[in-house]
Every structure is written in structure tokens, then in C-alpha cells.
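For this view, one protein chain was removed and the others were kept in their places.
The chains carry the letters A and B, assigned in the order they are written, with residues numbered from 1 in each.
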Amino acid sequence: MGGVLDNTSTVCHGPSIISIHDVGISSCTLGQLRHRADLVIYWGSNPWDAHPRHLERYTNFTKGRFQDADWYGYVTRTNIHQTDKRLSRILKLTPGIKEEVLPKNESLPYKFFRKGRKMMVIDVRRTRSADMADYFLQVEPNKDYELIEAFRMLIKHEELEVNEVAGVPVEILEDIADALINCSLGVIFFGVGLTMSKGKHRNIDAAISLVRDLNQRTKFLIMPMRGHFNVTGSNTVSTWQTGYPFAVDFSQGYPRYNPGETSVVDILRRDETDAGLVIASDPVSNFPKEATSNLIKNPLIVIDPVETPTSVMADVVIPTTYVGIETEGTAYRMDHVPLPLKKVVNPPKGLPSDKEALEKILLEVRRMRKEMI
Amino acid sequence: MKLVLKNGLVYDPLNQINGEKMDIIIKDGKIVEKTDKDSKTIDISGMIVMPGGVDIHAHIAGSEVNTGRLLRPEDHFKDVEVKSNITRSGVGRSIPSTFTTGYRYTRMGYTTVMNPSMPPLEARHTHEELNDIPIIDKGAYPLLGDWWFVLEYLKNGLVEDCAFHVAWMMAATKGYAIKLVNPGGPESWGFGRNVRDIDDTVPNFDITPREIIRGLCKVNKLLNLPHTIHLHTTNLGVPGNYRTTLKTMKCVEDLAYDKKPVMHITHVMFGAFKGKDWYTMSSGAEKISKYVNRHRHVTIDTAQVVFTDTTTMTADGPFQFGLYRLTGNKWVNHDVETETTGGIVPFRYKRKNYVHATQWSIGLELSLLIKSPWKVFLTTDHPNAAPFITYPRIIAWLMSKNAREKTMKKMNRLAVRKSLLPSIEREYSFYEIAIASRAGTAKALGLKQKGHLGIGADADIAVYNVNPKQVDPSKEYKSVIKAFKHAAYTIKNGEIVSQKGKIVKSNIGKTYWINVKFKSPPREITSDLKKKFKDYWTVEFDNYPVAENYLALSTPITVEAEI
Partner (left out) sequence: MLTLTPRQEFKVPIDLGCLIPDAIIKKSIDEIRSFRIWEGNRNVHLETLFKISKEANTIDDTIHFTGDLRKIRRIGAKMSRGKIVIDGDVGSRLGEEMKGGTIIVNGDADSWVGSMMRNGIIEVKGDIGDYAGAAYRGSTKGMKGGKIIVHGNAGNEIGCFMRGGVINVDGNVGIYAGIHMNKGTIFIQGNSEGRLGAQMLQGKIVVSGKIPSILPTFTVDNIVKKTKISGEEIAGPFYTFIGDVADNGRGKLYISQTHNPHLKQYEKFL
């Protein structure tokens, strides 16, 4: 057709991909971390709420070949946390006693200098995952880049000429840098908190560079915490068929790629489209208002098994079957491991799968254009 | 479809046909004896006919190749493949997109390509990509040299158990041959270390690379696999590593039988460095050639460097990290649980760089000093030493001393002075080229239907428009390059797919895989596997194997094991 094909990474981990173009990435499959990781850092991500099975399956709360599970530490910490809460409630009720103000960022616990699994959360606010962690580092919003760059300095044993970075005193940063170097295998999981804060892909650029530099001293890996079901799969397929992971423009008869120019949000904002086809995603509730209104003012076709704000706005809706429930398929896990999806129930009669629906459309288009592939 | 190729000059080394004028008759995708009346006849007088090319080692699909594509938009954007009514669009250069890969191989007259590194856990991905590579036939080698089961069984001397598991893995991943990459190295890289010699111990496993190589070599024999073990040596890309390569070749000498090869060492150029460091680095090709000339148990491929911008990718994680430290280019690392690892670094081979120029020279020295082309095959380890689209230039260097000298004139002076090439007079004939690029590789792979034009063979044929009676390849190497760049006709499965560089038909290629039949009723191999599965991997046992319906055109080859 000569259209533009984009997928949901354009609104979540697109920046991570753009930074991979510039610096590469040192990554792995999740099992590698289960067996080996002893320092797990969640940066701008909240696995306890967003990836609920992640901790118990792949990282701190699971037992691997070379590392033990850290359930015990977790239970202890939860107990302490509960006690703290109760105590502070009592303190509040007791007249005359002033609550002790804790320093915002405590120094690193001794655990980080011993063997065994450790978990650290770096975020702008105290999330549920931060409560689970052995250590929580609170940074000022939109200062992640400065912090990562400071770590890069410190692991090279360079001195910083400032007293604090992103609201964290340099002494604490030095301790953390030591912990980063002294682990046997460390990993940084980063979420949308890092990709979508100020600087976007350059934050990831710096984070990957930090991990790359750390590999001179120990083994370190980094992985985006991806969501959106099979978005990794659509990136993967797009890459092998066109060479580019998302935002692919076919208008001149071959794939072209330049996010900002060929990415769907930018195209919609400049109002350059005259029709839209949305498959199993929900731009209306995720895109900026301008882009959404330009999308729905043109003919819009939605292929989706569920009702979404987008399908409500559509001119044509083609309901399809659920992959993994009513149809077989393949999905790529966030670490690029492909998993087969099984069919468990029969779909309602006459309902096509996404693939069948698209193939029929394609056949019709080719018939109209008199092409033969 | 019925087709007759008339009056071509046929080079079919497996049937000892050297440039004879013959007719090739094709019917229903096979080569047959008798002409039917309604056959279409094509007159190809003055052109040469060879079996379709067989590439023994080219990274064309899989998670690591795809990450390479993702890593390098700048590699794609200036080399594009525009869509046509028959072909799909894509991008090119060192890591072309899948459709482009199929079309470009076809244009060069290649019809079978083996993908040499497939992490078993991500086999499904590799096969999905292979399905999207049109026209050519494919196969993939699963990486088994660092699989925990292999390490554990071999450590305990349980070769037969290991064989049962390897056979299970071949069927589960739809693999073709056993691939070992720096055995023990990727496992050590799990904690950021490496093995430096084949007698180093792999940390946490108490086994040496030598034991792994020998063990899997025995397994290969027990299972009767058509190809030998496919090995990427230890210490790759380190000056002085030619000793390790020789040691590796020697370590399976006693396992040879029937004068047949038992080991294929791949991209030997990267393992043939002499010297102590990069300043004193020189060619170790002479020593390796001497050894290969004297022994029958080993075949090699060269990985010929071409001076261009390319992308290096191997399952040898520590090696790629070393390369990153050397170049400072962007670096991808990808560890796969319990099995292997991988790395990618973009790289530019420069004429004026001493090391790169020496590497170029090593590749050609190996090809020219090893006397029998049945032992040394033409590859670039695509895309490690160069993209596969450079094969025609390499063929010219092999066939023409003039072409080599012309390149050497523009090369680093010191490298030329130290190189053996100026003293080598040998030039390949078309017959020898046919061996190094198709007959020999098909034989080494055990593909009985490929690499020859005898009765009953697959009708995969390349016709090149160069007349050996009029063109002297030594002097007119440019017309040789031109001919090999775009085959006059490429015939795949009995149908013309490409004509003078234009794809005229796009069909689906086969995917070969090995299905092992055991003599004894197979032991309950899965019990141990199932028991450990949950501990070792993060996927379920039922989700691990790739079902046969995942393959676009599944072609199992059944072999009978000795056990």
C-alpha cells in the first residue's frame, strides 16, 4: 500500500531502541539472571505492581543454580516495615512526642558488601517495590541522567566536583558505585520511569554506557521492563522483515526509518494521514489529544477482539479471536524468548483470527492492484 | 515444470565432470535422464553450469542476527531493495532483512545456506525468520557446546546419555548439526570470564574444552549425523592462537574413522594468528595448511576478509567483548540461560591497517596453500569478515593472481611484505571453485541431493555467463566477478527463479533438520530432562520444542544411530 507501519513501542520503549542504535546493549534472557544475578536494580520501574510475577519467577525471590532466593530477607523487611508503620501510628497518637525525621537517603546497608542476592530500587517516589527492596534510592525527578553520569565517573575512580547529584550526597553514590563493582553479576531493569523522563533515549544511552563500563570490572547486564503483551514480538518481526523495529515508512516502495519523522504520533500530529488501521491496540486512550483527533477524523478501521475507546471511535470494527485462548500463536517474552500460545477454547463461529482477517484484506488489495506475490 | 538446459559447459565435481558440453534435463524439481517432448528448452551455449551454491556457514537468521539488524539502521538506509510485483521490499548491506537475504543469494546462484548459530531456547525465532527467507533451502545448527546437560554428562563420562539428549535437542530445535562455539567460554562468560586454552577448566563445571570437543565428536559418531561437529575454536581473534587451533585439530585425531572428516573448523582465518600481540601479529596460515594437508579428519572454511564496513556477530560473548574494547564501537551482548551467549560489534576492515590487511592475506593463504579444495571452503562467515554479497570478488582473488596483486598494491605495505601471497602462484580453476563453493560443502554437510547434477539430484542449478574457452579468469577477472554477481539463470527446485539478476519467481525453500532413529528403544531420556527442566530454564517443558508445523517446508532427514 505504501503506508507507514508502527507498533506500540513508539509510546513505551521506543527511546530504549533508539539508544540501542547508538550504543548497543548488554542483555540476556531472564533465566541467566535467575541463576546468576546477585545485584538487581530496578530503575524507574515498579515490578511489584507492573510485573507481579517477575520477582518470584526471575530475580530475587527465586532460587537459581548459583544464587539463593531471598524470601527470608523479604519477610523480615516486610515485618520491620509493618512494625514501623504501627509505631509511627502510635507515636502520632501520643501527645508530646515528636516524630523523628529520617534523612531522605540513608547510607547503604552492610548487606551490599556481602555475597548473596541484593535488590535496589531507584525511583522518584517510594513505590511498593521500593518497600520490598534492600535499599531504596530516591532521586529528584528528571535528574536520572545526571545520576547515571555521576556513577559512570565514580566507577572510573574519578572525583566529583559537586556535593550532591540529583539530591543524593556524593558519599552515598560512592558506596553504591563500590557495590556495583563488587557484585558478581549485576543487572539494571529500567522502566518507563527512565525512558519517558527528561532526556528520554539519552537516559537509556547513559544507562547502557554505565553497564558497558561496568563490564570492564565485573559482569553487568541491563534489560528494559517491557509491557504491552507481545510488543517485543512485533518489534522482532518488523526488524527481520524490514530491518527496522518500529516506525517503518513504506511510502517510497522500500522501508525507511526515522523516528520523529516516520513515527505514528508525529505523523498524526502533523495530520499527514488519510486513513488508519489499528490492530489490537488502543491509541485513542494513549496518544496525545491532537494525534487522536486527527486519527479519528479520517476513516478508521479497528481489528480487535475487545471493545476499546479506539474501537468505539472506529468506522469499521472487525472483531477477531483472542490469541492464546481461541487461536494458536507465538509471543515474544520481554527478553526475546519466543513462546508458543495454545488454543484452549473454540472461538465463536465465523470469527476470524487477526492473521486470517489481515490475509483476506491483503488478498483483496492485491487483487485490486493486480499484483501477484 | 520441465526444462532442458542445452549446450552448457558443466562443472560437476562430485561426478567428475570438468567443463564438458552437456545438456541438463529437469523434471518435477529433479534432474532426470530423458527429455520429454513438451520441455522448455533454453540454449545456454558459452555459459557455465554449476550446481546451486551451498553455503556452509552464514549468519542469516535468528535472534542474534536480528539484534544486529536492530543495532544498525545506518547499515540499512543507503542500500535498499525496492518492492516489485514479485518481490517484497527490504534493506541490505551487512545484515540484510530476510527477504533481501533470499533474493541476493539467489541472484548469485546460491540455493542452500546453513545458519550456523541457533541458541536452542530461541530456536523458534530462528525458524520463524528462516520461513521468511524465500527461495533458498536452509538449515540451522543448534549451539550445544555449553549446554549444561552436555557439560554434566560429559564430565561424568556418560557419552551415550549425552547422545540421547543431543538427539532430543536436534528434534526439539529442528537443528541440523552440532555447533560448538569456544566450548566452555560462553558458560564462563556468565560470570564475565573466559577459557584461554582447550585445557583450561570451565569454572563451576570442572570440565575442559578438550573433553567437550571430544565428547561431542563421539556423540556425533554415535548418532551418525550427516555433518561433522561444527567448531568455532577457543581463543578466537587473539595473536598466537594458531597453536590453539592446531591443538584443537589434533585433539580428535584418534577419533577419526574410515578416512572421513570428523570435525569442521569454521572461520579458521580468525584462529590463524601468529605473534605475541597486535604489533607482532602475523599469519599462521602456513602451519595450519601443512597440518590440514597431512590429515583427513578435518575440513575448514576460511572466512575471507573483504575491506568493507561490516558487522561481527558470534555466540562467543567474551570474544565480542574483547572486540568492543579494541574498537570502542557499539556493543551488544546477549546471554542465553543454561545454553550459550552471543555478541555483536560493528567493524570496518581497512586496507591500510596492518592487522586487517594481514587477516585478508591469511584467508587467501589458507585457501591457496591447502591443496585439496574438498578440505577448504569459501565463506566470509557472513557477516563477520564481510557480507555474503562479496563472494564474487573473493572468487576473483582465488582465480587470479593479478586480482590479488592489484588489491595488494593498495594495501598496508608491511602486511604485503610479510605476506606469503606474492610467492603463491596457484590460481583456482572453475572446477575448483565449484568444489569450494558447492560440491565440497554439500559433501561435508552430507546433503546427498545437493552440490551435484547427477541423475536424481535436486534441480538447484546456477548458470553463469562466462565462457572459460574465451575468458582467461586470471587476466579478465572482472568478467568473472560480473558473471558470479548475477547468475544468468538460477534454477531452484526445477524452476527458474532468477534471470540476469532479476527475481522472476519467489517460492518457499525447504528447512532441513535431523530426526534420529535409535536402534535400541530410546531410554527414558526425558525423565532426567523433565526433572531438571524447571530448575534450568524459565520456560515450560512443553513449550520448549519447536513443532514441525512452525517450519514453512519441513524436510526431516532421518538418520539411524549406532545405539
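The definition used in the following text is that contacts are C-beta pairs under 8 Å (C-beta built on N, C-alpha and C of every residue); 3 or more make two chains touch, one makes a residue touch a chain.
What you see is a predicted model; the values in this text were computed from it and never measured.
Among A:206, A:248, A:300 or A:323, only A:206 touches the chain that is left out of the view. Interface note for the absent chain: among A:50, A:160, A:196 or A:361, the touching residue is A:160. Residue A:1 is the one among A:1, A:87, A:316 or A:365 that touches the chain not shown. Screening B:52, B:73 or B:373 for touch with the missing chain picks out B:73. The chain that is not drawn here is touched, among residues A:146, A:304 or A:335, by A:146. Residues touching the missing chain, restricted to subunit A, are 1-3, 18, 21-22, 145-146, 149-150, 152-153, 156, 158, 160-162, 165, 198-199, 202, 205-206, 209, 213, 250-252, 257-261, 270-272, 274 (touch as defined at the top). Against the chain not shown here, subunit B presents residues 71-75, 77, 330.
Everything below uses one rule, namely that only the chains that are shown with their structure count from here on.
Against subunit A, the residues of subunit B that register as touching in their complex are 61, 63, 65-67, 69-74, 76-77, 80-83, 85-86, 88-91, 95-99, 121-122, 124-125, 128-129, 132, 189-192, 204, 321, 324-325, 330-338, 341, 344-345, 506, 535-539, 543, 547. Those residues of subunit A that touch subunit B in the complex are listed here as 17, 20-32, 34-36, 57-58, 65-66, 184-185, 212, 215-216, 218-219, 221, 235-237, 239-245, 250, 253-257, 330, 332, 336-340, 371-373.
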